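Every protein chain but one is kept in place in this view of the complex.
This part shows chain A:
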Amino acid sequence: MVQCLAPDGSVVREDLLPDPETRLELYRQMRRARHFDERGWVLYRQGRLGVFPPFGGMEASQVGTAAALTKNDWLFPTYRDTGAALTLGLPIARTLAYWRTSPHGWHMPADLKVLPFYIPIATQYPQAVGAALAERRQGTRNVAMAFIGDGGSSEGDFHEALNFAGALNAPCVFILQNNGWAISVPTRAQTRATDLSRRADGYGIPGVRVDGNDALATYHVTREAVNRARDGGGPTLIETVTYRVKPHTVADDPSRYRSEADTAGWDAKDPVTRLRTHLLNAGLMTEDSEADLLAEIAAEFEAALAEADSYPEPTPAEILDHVFAEPTPQLKKQRAEILAEHAQDKKEQA
């Protein structure tokens, strides 16, 4: 398992350390992600966010990997990958809107190739292969990155995608976040395999196992995979070994299926603390400069929250928008029905 920093923040692979600027940027992104996750819980309890799947504790797995992309690359995130999407540049306000069940969360910025969070499991994996292949056929050096969980890697789509990507040499980077659980099912009950990165062997593509709580390590191995893909070297499967310390969603009760003992020990491996200790020890950050960073992140979030608050609620007939380029006669009729039923909506249209 590739590791750069030990859980206590000490350096175990000097040769893999990214430059100081990158290390600081990874820390900044992990902090942004954690802030979203923590504020998200509060907002959920206040009824200002819908049910969302937390990812706290998995920041290194999401940020370190997504940080290896540029804005020309594709990102196919699952519902748990808010941290990855934020890292690539998905605006916080849009992300809040998505988890607030607003259509404004579905408008992806034109300068990003990031898809809305995928709810059905594994379906996005073959799509990422297609996007990667399309980039290659069109002569670019852009790659596609797709995320999946340990549970999701049991689906047929996962295996078909890996096989296609290998056979067609698609510039694709597959991130398999092994966070220990698929809702109530532990990885050992999910599969008899104990090293999920070795699934790559069956498809003839490289597989890498990395400490998923070590942002420097996830960044290092992902960058290597991204570069290989850009250079025509084909796909890579990266298993990030991490843990879902939080419940499956904010509405889930993990005490039904796991004990405190299962989770004990993972706090000591916390990815944010790990990089923090390293940055402080290496003199790249001081407590003061960190305080400034946290203040900046909090301010950015509150401004984004205000923006999300300002998005108007959808109007009734909007549920029929964006089904086809040109609404079918049936949809036009159905729209008229909705408008007739909702007088207020009708007034707004007038």
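Keep this in mind: a contact is a pair of C-beta atoms (placed from the backbone, for glycine too) under 8 Å apart; a residue touches a chain by one contact, two chains touch by 3 or more; residues count from 1.
Operating definition for what follows: contacts and distances are computed from a predicted model.
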| item | value |
| --- | --- |
| Candidate names "Sulfopyruvate decarboxylase subunit alpha", "DNA modification/repair radical SAM protein", "Pyruvate dehydrogenase E1 component subunit beta" or "Iron complex transport system permease protein"; UniProt protein name, chain not shown | "Pyruvate dehydrogenase E1 component subunit beta" |
| Listed residues A:S10, A:T140 or A:T328, member touching the removed chain | A:T328 |
| Residues in chain A touching the chain absent from view | 50-51, 79, 101-103, 119-123, 151-152, 154-157, 182-185, 189-191, 256-257, 313-316, 318-321, 323, 328, 330-331, 334, 338, 341-342 |
